[in-house]
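The other protein chains are all here in position, but one chain of the complex has been omitted.
Up next, subunit A:
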Amino acid sequence: MQTLVDVKEVYSTEGLSLWYDKKQALKDVNVSIFEKQVTAIIGPSGCGKSTFLKTLNRMVELEPKITIKGRISYRGNNLYDKHYPVEQLRHRVGMVFQKANPFPKSIYNNIAFGPRLRGIKNKQLLNEIVERSLKQAALWDEVRDKLNQDANRLSGGQQQRLCLARCLAVDPDVILMDEPTSALDPIATAKVEELVHQLKQQYSIIIVTHNMEQAKRVSDQTAFFLNGELIEQRKTSELFAKPFHKETADYISGRFG
């Protein structure tokens, strides 16, 4: 049983439902995300994985005509409280997108962007943050000599690690990753996975993936979604070894999706 170990909940959702206009994308979802663990979100295309992820940092509100019901608490506070400071939330909850999206700026300025916003002007301190973040994202050795180069000239895998470094630079608590390796080759993918493994010492990570093997390799917990519903969420090893539900068994054995 999970509760034997003393793990803290970072997120928990209760009866979370979400509609895009009239189309329901999440149905009564109850999930717990634990501190300093990697939670994998799996499920067939269109089942609401990205939508769920975006509710956690309220990025989903950028879409027009959204209706949300239910409750998400992040560290004990209700996220969808009207007065919840969204911008602070997004500092604490970083996001890495499916397609790397570096700013059309230099590598240095990509990383320094967030810290600068938070008022850090000291050159020395910025340098330290940039170096530390790039090291954490295992990119430092590849770019240390070209920090002033346009970030868009990096390779796809490097760009994705740059985006990770950019989000680490604002010192987050949780990192959300939406299929971060789907556009990468196996070597770059392995690098990112290795990183996820290391980063969970410090951060709680939620990763959406289409790749069962990846979920098995990197995650502690796995949540399986189908048609907007959470079918089951358990320890990864248990879920893959003996799923409770037939749908889960079918999906992980590759019978659909």
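One rule holds for everything that comes next: contacts are C-beta pairs under 8 Å (C-beta built on N, C-alpha and C of every residue); 3 or more make two chains touch, one makes a residue touch a chain; residues count from 1.
To be clear about the criterion, contacts and distances are computed from a predicted model.
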item	value
Protein that the absent chain corresponds to, by UniProt name, given "Phosphate transport system permease protein PstA", "Acyl carrier protein", "Phenylacetate-CoA oxygenase subunit PaaA" or "Membrane protein"	"Phosphate transport system permease protein PstA"
Absent-chain contact - pick from A:N57, A:Q221 or A:T248	A:N57
Full-complex contact with the absent chain, from A:N152, A:Q202 or A:N227	A:N152
Residue, one of A:I33, A:I72, A:L154 or A:V170, that touches the chain absent here	A:V170
Positions on subunit A where the hidden chain makes contact	57, 59, 62, 64, 86-92, 94-95, 97, 99, 101-106, 109, 113-114, 117, 148-150, 152, 163, 166-167, 170
